[in-house]
Structure formats: structure tokens, C-alpha cells
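Below: one structure in C-alpha cells.
With one protein chain withheld, the remaining protein chains of the complex are depicted in position.
Just so it is clear, A and B label the chains in written order, and each chain counts residues from 1 on its own.
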Amino acid sequence: MAPITTLHYLVVAAALFVLGVIGVLTRRNVVIVLMSIELILNAVNLNLVAFSRMWGNLHGQVFAIFIIVDAAAEAAAGLGILIAFFRNKETINVDEIDLLKW
Amino acid sequence: MPNFIMSYLGSTVTPGQAGNQFWALIYVLIIFAGVSVAVMAMNWLERKSLAHFQIRLGPMRVGPHGLLQPFADALKLMLKEDIIPAEADQFVFWIAPLIGLLASFTVYTVIPFGPSEAVSDMNIGILFMLGISSLAVLGIVVAGWASNSHYPLIGALRSSAQMVSYEVAMGLAVVSAILMTSLNEKGTGTLSMIGIVQAQQQQGIWFIFKFFPLGFLAFAIFAVAMVAETNRAPFDMAEAESELTAGYHTEYSGFRWSLFMLAEYAAMIAVSSIAVTLWLGGWMRPFPNLLHAPAWDFIFSLFPGLTFGGLAAIAVLGTVRMPSHSFFKIQRFGLAAFAALLGFIALLLLVIALAGRSADASLAARFSEGIGHVYWFMLKVAVFMYLFIWYRATWPRYRFDQLMRIGWKVMLPISLGVLMLTAIVGVIIS
Partner (left out) sequence: MNPAINTAVGGGMAPVATTFFFYLLGGLAIAGGLAVITRRNAVHSALSLIVTLLSVAGLYLMLYAPFVAGVQIIVYAGGIMVLFLFVIMLVNVETSSKERQFNRIWPIGLVAACTLLALFMSAFTKGKALFPDRMVTLAEGSNTQQIANMLYGEAGRMGPYTFAFEIASLLLLVAILGAVIMTKKKI
């Protein structure tokens, strides 16, 4: 088999990214949409770390650490919004969160 | 292939460092067997100690003084009927004990029993241990949910909330110990477990005594947080029988329940090993720098044999004091055989210590040194295990809101303060 190059890691990252995008665009359950966003962030992280190895410096890895920190903050805030909304409307479907619709 | 196997035998690094997968596998098997034996011994010790604390005798019938009770328990649990609740999610119900078990056993990869007696010395060792032990929370949450019943669900949510809260204080206490490893002339610390013990060796002081009382406070915070992390008394509200009908493992019966118990005891040994490695000098014998004459080395190398000799003497005493009735003939014989086994091990260890007396690199000397490292490590971990049992026997349970209040309002500020003070003192001193 061919030796594993940076391109292999980029392909895996692209696949994860596209799977995350499909999840965000097509699912109705808000929690699963949030989990797909986490998939997208992980794909970006994998991309960054693969390039960090390619170029030989650690900027990619440090950026990946910041993205992980950011994902934690965003998950907390997003799930807080979800719980607050669930108390009002008792639903977790994205289609039914339409109070501001005209 | 034999070259590959033999090439490791003289080395001073762990099999992971040397890239020798065969010996790494051997070490993994030894650790697996050792932890299983240790869990059974802990089970027996806990029942007997709790009984003696409560002025009763505990299991006495299965073997001499109940020594074969864990085997009987294991056999019973394996033969029990495996009940799965009707509405439970089958796959998740099956996988939940496995998650906890995998998390609890994977941390043994980096536990250093000696400078080269570890499976692998990852250079992010302590980070790896903290991360993997935080995966055990997932097993509990999923177990409670998969049981499809409210007592387990509430117990699981409470248990995991408690574990997550005390993980924060644990992590900060660990960081303040890691800070102390950087007080060398290069100015860089290390996250590897073997490196931490070697930093204590080089600085000539166990980290529990360093910058007194800061090291001791960090150790105390970790010691309390690790009891809460493993859901043991006095923090076992989530699994106490009088409170929540056994919490998250209510619906698990037979072998699955024993997997949870195995994971719990293995996690106890793992976090005790972290405490021993970070603060109590790991595998080092007492006073390695102060009393470093070869005579003192020899005296301390006799300790493993003497310990087993003491245990053999206690077993002989038990044999002698057993009632001389024909009903007790088998038990008497069994205890005498056990005493003979312990005496044989003691004799073997003493012979190895005597043969390895000189400081050259002969086989006996290396064996004796390795045995010494493992012995002192296990002795310190055994002290912690006994403390776990002592806590359970002595202290009443915390109520859940008291527990969370302590975790967030007492432990977190204290550990933050200790961390800042350790950093300030470290910068001032260096």
C-alpha cells in the first residue's frame, strides 16, 4: 500500500466535514444537529493538525487546541439555549422552533 | 524472534520505549492478572475489615477465615441469571459496563511500578490517565439510562455529576504537583509518570513534603477528590443501598454487576497509583538520598521477604489457634498450606535479596532491585486501599447537595489557591 501522506488525512477530514454538513442540513433533532456541528469542528481540527505535521511547526496544533476550547464553550451555550427553549415549548424539533416566523 | 525477545532483557527502559511489543504484551498480561487478583483480595479484605470494625467476624466458612470467599462470589455471579429489563435498550445495556471496564483498565498502561517496570512511558502520561479516567463517567451515565427505570437514571445522573465535579479539583491538584517537577536546573517539568518520580528522586524530597504545607494540601485535596471520583464512601450516595436501591447498577444482575464492581476497584487502584506516583515518591524506598549506604540498601531490600514472612507467621498463628475439632480439619490443613506458600515466597524473596547484595549488574541484583521497586509501590497503594475501606467503615454518607457544595465551593477554591501559591513559591525559589 502507498505510504500515508497528508492527503490521506485531508480526505478523512473532508469526509467527516461533509457528514457533519449533511447532519446539520437534514436532521430535525436539535441535539443531533449540535453533534453534527461537533463533527465539523473535529474535521477542521484534523485538517489543522495534519498540516501542522506537514509544515513541521506547531501552529496548527495550537490552533486546534483553541478550537477544542471554543467547541466546549459553544456546546455549553448551545445546550443551554436548547434547555431553555425546551422548557417553553416541550419540543426538540428544529422545524417547530419558529416563533419568530412571520 | 528469540533475539527480539532476548534483546529487551538488559534494558533500562519500558517496553513501550524500547519498541518491544512482545514484552509489552507480557507486561499487559501480568498487569491484568495482577489487577484481577488484587480486586479479589480487596473484596475479601473489605468484607473482613468492615466486619472487624463492626465487631463481628465476616466470612469465616468458605475457606480458612473466609479466604476463598471471593472465589465463591465470582462463581455465584457467573452462574446467576442474567436479567435484562424488557424496555431496555439491548445494545447500550450490554456496552455500558464495558465502557467503565475499558476506561478503568486502560490507565494501567502508564502506571509506573518501577523506572522500567511499566508497559509504556508516554510523555503525556498523567494527561492520558486523567483523560481516560474521565471516560468512566460515560459508562455510568449510559448504564443508568439504558436501564429504563427511574432509580438507576437518577442515580446515574447524580453519580456522574459528582464525578465530573470532583474531576476539576483532582486536575488542579495534579497540576500543582506537576509544577513542582519543573524545579530543576533546566526549568522544564514533565508530564510522564516515570519522569515525575525521577523528579522527586532528583530533588530529594517526596512532593507531599515539598513547600510544606502546599504539597500536603494538594495531596489532601487529591485524596478527597479521588474518593469522590470512584463513588466510594463517604461519597457513595449514588449507589448506596439504603438511598437509591443501588443506583445505576440496580438493573444489572450476575456477571454484568461484577463487571461494574471490577471497574470500581480497578479505578480505585488506578487513582491511588496516581496519588502514590505524584506525591509519595512512586517506587522509591523511604529515604533513598538520606540513607544511601549499601548497608541501608541491603536492609531495605530485605523488606519484601520480611513482609511475606510476617504474613506467613500470621497464617501459622491462625493455624495454631484454630479449634482442634474434626470439623475444622480441612480448614486447618488449608490454612497451613497457605502459610507454607507464603513462607516459600518469603524465602524466595530473601534469597534473591541476599544474592543481589552487591551493586553489580548481575541477574539477581537486577531482580532484587526490580522486586524492591514493585514492592514499595504496591505497599503504598495497599495503604491507600486500606484507607478506602477505613473511610467506608467509619464515616457517614454525605447528602448529595452537601457533596456538590463541597466539590464546587470548598475543593475548587482551595485547589486553585494551592496552585497559585505553589507557582508563586516555585518562581521565588528558583
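Here is the rule we use: a residue touches a chain if its C-beta (ideal position, glycine included) is under 8 Å from a C-beta of that chain, and two chains touch if they have at least 3 such contacts.
Predicted model only: the values in this text are computed from it and were never measured.
When the full complex is taken into account, the listed residue touching the unshown chain is B:L127, out of B:A41, B:L127, B:M404 or B:V425. The set of chain B residues touching the chain not shown comprises 17, 19, 21, 89, 91-92, 95, 122-124, 127-128, 130-132, 134-135, 137-138, 141-142, 145, 153, 157, 160-161, 164, 167, 188, 191. For chain A, the residues in touch with the chain missing from this view are 1, 3-12, 14-23, 25-29, 31-32, 34-36, 38-39, 42, 45-46, 49-50, 52-59, 61-62, 64-66, 68-77, 79-84, 86-87, 90-95.
Going forward, only the chains that are shown with their structure count from here on.
Averaging Cα coordinates per chain places chain A and chain B 37 Å apart.
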